[in-house]
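What follows is an incomplete set of chains from the complex, kept in their original frame.
Per-chain residue numbering starts at 1, and chain names A and B are given in the order in which the chains are listed.
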Amino acid sequence: MSDSDDRYQRGLENLSQLDASAPERLARLTAEVAPDLARYTIEYGYGDVFNRPGIDRKTRQMLTVAILATLGNAAPQLRSHIRNALKVGASREEIAEIMVQLSVYAGFPAALNGTNAAREVFAALDADAPSESD
Amino acid sequence: MSDSDDRYQRGLENLSQLDASAPERLARLTAEVAPDLARYTIEYGYGDVFNRPGIDRKTRQMLTVAILATLGNAAPQLRSHIRNALKVGASREEIAEIMVQLSVYAGFPAALNGTNAAREVFAALDADAPSESD
C-alpha cells in the first residue's frame, strides 16, 4: 500500500467516523464532475490535516465552524461542520458562542445566518432526522 | 429601569415601528440557539445605532442596503432592509440606484442579485403579502 493510499484510507476512516454518510455524499457530488476533488478533500482535509496534533479535535471543529460562518457562502459545509463539532464534543452552547463572537468581528448578519444554520442542525437532530446536508 | 433595559426597550420600539413582526422573527431565529444574540442585535443595532443623529433615517437605511448587497451573502437581511428603507421614505427608484452604483464598485453579479432581491420585495408589497423574510 502506497503512502497516497494511506492518506486516502486514513482520511476516509476519519471522515466516516465523524459522519458515516459523508464519503458517499461527497462522491455523489463530485462523481460526474471532479472525482479527484473528492479524493483530494479526503486526502488533504481528513488524511493530512484533521488528525494533526497540537489542537484538540473539538477546538479544531469549532475553528472550522467559525471559518465557514465567516465565509458566509458555504451553507452546506457550515451545517455539516456544526454537526461534526457536536459529535466530537462541542456543546450547543459552544456553537452559539461562536456566532456571538462572529457578531463582533464579521457583523450581525453573518452571526444571525450562522445561528440559523445551527438552529436547522439542532432541529434536525432533535427530530432524529437523518442528515441531509453536506 | 437600568440603562441596559433602556437600550433594549428603545431598540425594541425602533425595530417594531420599522417592522412590526421583526422582533418575533428574530426571537424565533435565536430562541433555541443564541437568545442573547437577538438581545444584542436589538440593543446595539436598534438601541445604540439606529437612532443616532448625524445622518437622516432614510440615508442610513440606504447605506445598510448598500452594505448588505455588497456582502452578497445576507439575502434575508437584504430583503428586510430594502423593505425598511422604503418604509422610512426611500423610493423604489432610489433602491434601484443603489444597485446601479453597486455595478461599478462590486460588479454586475452583485448588482443583479441585489436587483433581484428588490424585485422580490416590491412584488410582495404589491401583492399585499405579509412580510416573510428577515
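The working rule: a contact is a pair of C-beta atoms (placed from the backbone, for glycine too) under 8 Å apart; a residue touches a chain by one contact, two chains touch by 3 or more.
Worth saying up front: this structure is predicted, and the values here are computed from it rather than measured.
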{"item": "Number of identical chains forming the whole complex, with 2 shown", "value": "6"}
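One rule holds for everything that comes next: only the chains that are shown with their structure count from here on.
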{"item": "Chain A and chain B, separation of their C-alpha mean positions in angstrom", "value": "30"}
{"item": "Residue ranges of chain A touching chain B (in the complex, touch as defined)", "value": "72-73, 92, 95-97, 99-100, 103, 107-113, 115-116, 118-119, 122-123"}
{"item": "For the chain B and chain A complex, residues of the former touching the latter", "value": "26, 29-30, 32-34, 36-37, 40-41, 44-45, 68, 71-74, 76-77"}
